[in-house]
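Here the complex is missing a single protein chain, while all its other protein chains stay put.
Moving on to chain A:
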Amino acid sequence: MSKNTVSDRFRKVDVDEYDENKFVDEEEGGENQLGPDEAEVDSLIRQYPSLFTRNLMGALQAVLKNPPINTKNQNVKDRAEGLVLKVLSSFKSTDIEKGVQSLDKNGVDLLMKYIYKGFEQPSENSSAVLLQWHEKALSAGGVGCIVRVLTARKTV
C-alpha cells in the first residue's frame, strides 16, 4: 500500500478529457476565414477623401468584415485584433460616436467582441481608447450586446 502512494502523477491527469459524454462543439469550416484584409484597411486609413479628414468610417467597415470567428489559427485572430485596434486608435474621440452609429446590430456585437478581446491584452494606450469605444458601443447595443460577447462559444 505504501508503494502505491509514492507517485502523485495521477493528480495531474485531466479526467474530463476522458469523459465519453464530453461536449464537443460542432465543427464549422473555418479554414478559409482569413480575417479582415490588411492591405484594404491600411489603404483606407491613409485615404483622405477631403482635406484633413481621413476615411476612417470606411476603414471601420472594412476591418469589421470577415471576422475570423471559426478559424482555429491563433495568428489570424491576433492579426485581426491588431488591425482593429489600429483603426480604433486612429479615430478622434469626438468621432467615435458617429463611427458606432454607422454600424448595424451585428456590427455593434462584433465591435464589442473585438473590444473585449483588446482588453485581454492591454498595451500602453489601448485600454483608454477601448474604454471610450466601449462606452459608445454600450449605449448603442445595450447590456444584451455584452451578454452576447460572454455567451459566444466561438469568438474573434
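By definition in this document, contacts are C-beta pairs under 8 Å (C-beta built on N, C-alpha and C of every residue); 3 or more make two chains touch, one makes a residue touch a chain; residues count from 1.
Just so it is clear, contacts and distances are computed from a predicted model.
Choosing from "Actin-related protein 2/3 complex subunit", "AP-3 complex subunit beta", "Regulator of G-protein signaling 6-like isoform X2" or "Serine/threonine-protein phosphatase 2A 55 kDa regulatory subunit B", the protein name stored in UniProt for the chain missing from the display reads "Actin-related protein 2/3 complex subunit".
Taking the whole complex into account, chain A touches the unshown chain at residues 21, 23, 105, 109, 141-145, 147-148, 151-153.
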